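A single protein chain has been omitted from the complex, and every remaining protein chain is retained in its original position.
For chain A:
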């Protein structure tokens, strides 16, 4: 209970965290939109205080298979970023590349080229998300090389909880959903989530860089 209280923010602070999701994911989805030459819609980010157990089941069961890009970052701000897609949607991305039209992530082993293409997508998205954030907050953020995993959501997201778990049993997640507004069959071409999980000690730095005291 005590730990949860430490992570409760006032309305202004929540709005700031939402705005951070807006700025980061907005920049990343423009990059994606250019890359695919498709219009991409972004939902209003959600900021949630989530228990670890709920985090594991954020999009269904903890063992639901997803395609994910994982990007830890360091510098003035530290934390982890994830870009999570269903396996079907990740396959659709890859099928846009020359020579990969028939490719699918449904069945392992995955082709090196497909994994590396997916990783490059992650590089572009995560890089543009964090660059926007860094400029907005005037704080240094150093992204690392993104990791790719096509596996159980819980097994993947738990990497984002390790640092947080040393101080708390809850995480603040800034979740921005993107999708394709013009899908004809109602089956969206693109639907993914940007998840930003700042380490607990990063929140104060975010607020003070914007002149907001807690």
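By definition in this document, contacts are C-beta pairs under 8 Å (C-beta built on N, C-alpha and C of every residue); 3 or more make two chains touch, one makes a residue touch a chain; residues count from 1.
Quick note on the criterion: contacts and distances are computed from a predicted model.
Only one of "Glycosyl transferase", "Probable chemoreceptor glutamine deamidase CheD", "ABC transporter permease" or "Succinate--CoA ligase [ADP-forming] subunit alpha" fits the UniProt record of the hidden chain, and that name is "Probable chemoreceptor glutamine deamidase CheD". Interface note for the absent chain: among A:131, A:158 or A:209, the touching residue is A:158.
In the complete assembly, the contact with the undisplayed chain comes from A:70, out of A:70, A:129 or A:203. Contacts to the hidden chain, counted on chain A, fall at residues 2-3, 52-53, 55-56, 61-63, 65, 70, 72, 108-109, 144-156, 158-159, 161-163, 165-169.
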